[in-house]
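Complex shown without one protein chain; remaining protein chains in place.
Let's look at chain A:
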Amino acid sequence: MSFRATVVTFPGSNCDRDMAVAIERISGTAPLRVWHADAELPDRLDFIALPGGFSYGDYLRSGAMAANSPIMQSVKAAADRGVPVLGICNGFQVLTEAGLLPGALLRNAGQNFICRTVALTVENSQSLFTSGYDTGQAIAIPVAHHDGNYYADDATLDRLEGEGRVAFRYAESVNGSARDIAGVLNDAGNVLGMMPHPERAVDKAHGGTDGAALFESVVKALVEA
């Protein structure tokens, strides 16, 4: 089976190679690479990943300029067609700035850049990104961010919780995120944004492999589709 995935690289992305390696390790197929200035995505995609980093230097706001780059029009169109889209860290910021996910990512409440492995709780194992986990499962995934403080108004937060769209929650307060939310799904369930880095937890040499089940879930969803 060939798994047609793509990793989008923006100027300043620095987790794109890690993402590509993780996808190839789990799916067995190297993802196609796409550059921010490309207007078109490869056709027949099974999965789109927006990696972490500091797109366009995060000069205006994290993810703001990337969200308006040419390739994002194609990513939005693909997301609307139901293609699974995963945004990690800066990729999550890009997805909120692009309006593909609700809310915004503010500066960490403690002002510090946080770089360590954190405990997460899987809040919803029914999504195509999380079926390989159990609801309530505790996992350990690294974070590395300065602007990971998830914000949305109370009505939006209530809706996300009520609709099972909080995918992951920090087991402890890490960055000030509203309700300790670490990752959210869009209403159709095919777009996931999260600040922690599952692609940095797919090999024993990483110190943990709790991120592997996320990629396995996506690959499995394709096989069953």
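Note that a contact is a pair of C-beta atoms (placed from the backbone, for glycine too) under 8 Å apart; a residue touches a chain by one contact, two chains touch by 3 or more; residues count from 1.
As a convention for this text, contacts and distances are computed from a predicted model.
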| item | value |
| --- | --- |
| Which of "YciI family protein", "Electron transfer flavoprotein subunit beta", "Phosphoribosylformylglycinamidine synthase subunit PurS" or "Peptidoglycan D,D-transpeptidase FtsI family protein" matches, in UniProt, the chain that is not displayed | "Phosphoribosylformylglycinamidine synthase subunit PurS" |
| Hidden-chain contact residue, picked from the options A:Ala30, A:Ala104, A:Ala140 or A:Leu222 | A:Ala104 |
| Contact residue for the chain not shown (choose from A:Pro42, A:Gly176 or A:Gly208) | A:Gly176 |
| Chain not shown: contacting residue from A:Leu60, A:Ala77 or A:Cys115 | A:Leu60 |
| Option from A:Ser27, A:Ser74, A:Thr130 or A:Asn149 whose C-beta touches the chain left out | A:Asn149 |
| Residues of chain A in contact with the chain not shown | 60-61, 64-65, 68, 96-97, 102-104, 106-111, 149, 151-152, 176 |
